[in-house]
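One protein chain is absent from this view; the other protein chains keep their places.
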């Protein structure tokens, strides 16, 4: 597929995701980690305008200098950022204006891409832009779920949206892996994020890892046995989190008249017992494993074993902290802020989820979040 | 005018105020004191549904029980309220749905009002409903100003909106009022709020009051002489407020390249020097008066003198705390929560402002806000 | 009594109050409204050093310039103040050092007072200093109660301390007062605070006032009938306070094995049912009155009626906000910060309490606190 087609395909998928929204859904920001969908739309567009059109497309006329301020993300090198918590207070630019901006930039991009062969530098930035947009597509889907799932009316996102069925064969035997020196990290010619490099050797002790994700039925046993009220299973910080926030179950779970429901893209639904436990924080994943007398795998154990089990249904918390690989180097300038600045206080997740953009992830992909966050489609795989 | 015509007139004015909004403007809540316009629209409708249609219109079918939850205000007696800070997180019901609700209730109201003569009880509730809607019309206008005026794009509300010109003759002599026993509080047959009763006698010492509001030019002298940085003019609580919030000027004022601008319904505009200083907190009004060696009038001084000066351009802070009059009695039930429960920690404002609904206020009207609030059209009149 | 004797008497009383403390008790500050006793000791001394010795005693050598910083109060005009919340973090100066400072200043004061006749200006400052020290004596006693009463060991202040018995004849008839113009405010030649001036006329409607304080037995009825859980009796701000702080009873009350105890200067003791309800916030006083179908008196009603009932056992919350009297003028300089800067957001209390210094209060005395505070010996008198 040529690069203009790729561009079109990526951009269209974003618009399809948003096609089920009402204007109002684009605007709100119920918690700081969730961004208003119109901000995502503007921000992905701003990325191509800022990193491709402005530096590389001769004669390009910036759409509106204010938008640089409004749609910038955490990129400190590119102007003053909007304080993140303020995004949900901005009624303007309107959704129509944001789509006009998107159209303007898309038109310019098609003109730019039609000019002929791209330099390697620009090609790399284009591919980074695609991956960036795919990341925001996943965030769009999870942020929309949060916005609608925390509305007292529990509106469905779309009844047409196909929720993948993930049925799990419980009680399968753990997969044993030998003690050895292994190589981890990205290898090959394709795209990867800077945090997947350098490929390097690690020494792993022998371990065993489950071929399955933990199911809702299994997780319910933890709840029913009082797991949320027994400090012995929790980190000190996790225990504070549970108590300060009165956590009693995974996000989106509701106990109504003695039965468990959870909010899905189809609205409030009875809990699927044999589906994977989802919207779990690291703290909960750790406590569950501790209660089971087991543990979470490290990210390297996961990567080494991943060819031997099915993955891609849920982002899987690992025991590993998000840290630089040997030889990690930030790119210079704003692009360099992408990953390295978050390498403290976060945990690595491996795999992908049902809302990850197709072909976006890979076995060496390192996702990362704070240990208390759970609005992503996160789940648990056990090791020992 | 018959009561159905009154109803129509009041309801239409609300819709006209909102006719300049984009859908997105209806949704956001930048600070807790500001409500999203769609909440106001729903809440005013909820008032007529809850206090007229449900108790008095036989066979009336409630539109949606969820809306009771979503559009209730502070009325504790009528179901659980939405926590006030959460209003800005709700994308649903959509603006169209809220207007459908409004239409449904309006249709029912017209049917109800067409049934014939109303009881006195219902007539009183209708008039309370009109006054309630007029209060929210003013809040709509001030909340919209806040929403747009705190957007980095500074969009205008409407260029067609006529901003009244209030030119002030400065340096006019103060009006002297004799020491005496005076009567204050509402008198007559028309509508008043419960907080205006009972009419009662007060003893006033001789005093003098300005025929004018303080102007922007006069207030600038206070700023330029360092008034915001000299604790001697401030209450202890006001001084904390100034410092914690880094206050340097009235709300909506912006100092750009050495000149003062302020945000108006037409967008960012050069400051009109001879207009009344506006969007002033009580703390600032007090500090200004102290700096001038003067003081604010009490609400009774204001009421007694009000026939001798022009009022109605700005809500005028008084030195009086918001307290019950002798013989004040709360109405039973939810209606009784209207005023009495706020009678601690707030200051009385008298007058009316350019965005007060026509004929809504009167000389005995008691408005009230916390001393730090200033998103209303508040101003300063001095006494001595 | 000559002024040096007065000085000695006042200063000794402070030391007697502290004679029951351990060194550790002088140091802590469990909440922001409570100051460490050693701070009180230092601050009262600083008052005489700053306002008498430094300006009026030729050749006086300041004890330590750092102490000005450490023992200053809210007086903004006299150097930078220590942020109030930090007082409880300061282990130095030690208690012994603070008493050395006190001794040094006392010696200088006796020398100064021995020099001969004082000017009227100095005499006034001396009397202000005595009254200031008496106010801090009361704060010392209430702060000590807070420090010990919030310690899990519930240590007694002193078994020798005589707790006055206040037995109340319940169900006595209310005292009727006629409608009239009355005079209120301080009259005479003696000392008063600036907030008691000017004496002025007020118009009062006819009212009735209880000769008794509300008793613990009466207040228990309010608790037992669910008063803390029925929003109808509370101001909106009071209701938030009750819920945010999970208030279920007056301060120092403990429900142990089905019986009520309260912390007193003798340690934890069974509640005296016929004693006056104490350590009540204004919010609670208002809610109790509302539940009874009655109200609190205004400060002027209280002052006019006070000759007809016994007062002085408890500080009695009034319905009045703390505001300036007609003609109120702040003294120039630091002394002027004493009262006026607190005239927003607080309620007036009248009377005196069992820990008020002897002869300190009078019928025109205006005490004032925020509506949620209750570590003072505050109580309830009803009116209608």
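Think of it as A, B and C in the order they're written, each chain with its own count starting at 1.
Definition applied: contacts are C-beta pairs under 8 Å (C-beta built on N, C-alpha and C of every residue); 3 or more make two chains touch, one makes a residue touch a chain.
Just so we're clear, the structure is a prediction, and the values are computed from it rather than from any experiment.
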Contacts of the hidden chain among displayed chains: A, C
Residue touching the undisplayed chain, where the options are A:101, A:234, A:265 or A:315: A:234
Options A:211, A:267 or A:324, residue touching the unrepresented chain: A:324
Residue in contact with the excluded chain [from A:52, A:168, A:202 or A:242]: A:202
Hidden partner interface residues of subunit A, rising order: 74, 76-77, 181, 200-203, 205, 207, 231-232, 234-239, 282-283, 286, 295, 319-321, 323-324, 326-327, 341-345, 347, 371
Interface with the undisplayed chain - residues on subunit C: 22-30, 38, 66, 69-70, 82, 88-95, 147-148, 150-153, 155
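The working rule: only the chains that are shown with their structure count from here on.
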Relative to subunit B, chain with the most remote C-alpha centre: A
Chain closest to the middle, measuring from C-alpha centroids that were averaged per chain: B
Centre distance in Å when subunit A and subunit C are each reduced to the mean of their C-alpha atoms: 57
Chain centre separation in whole Å, for subunit B relative to subunit A (CA means): 45
Where subunit B and subunit C are represented by their mean Cα positions, the distance between them in whole Å: 37
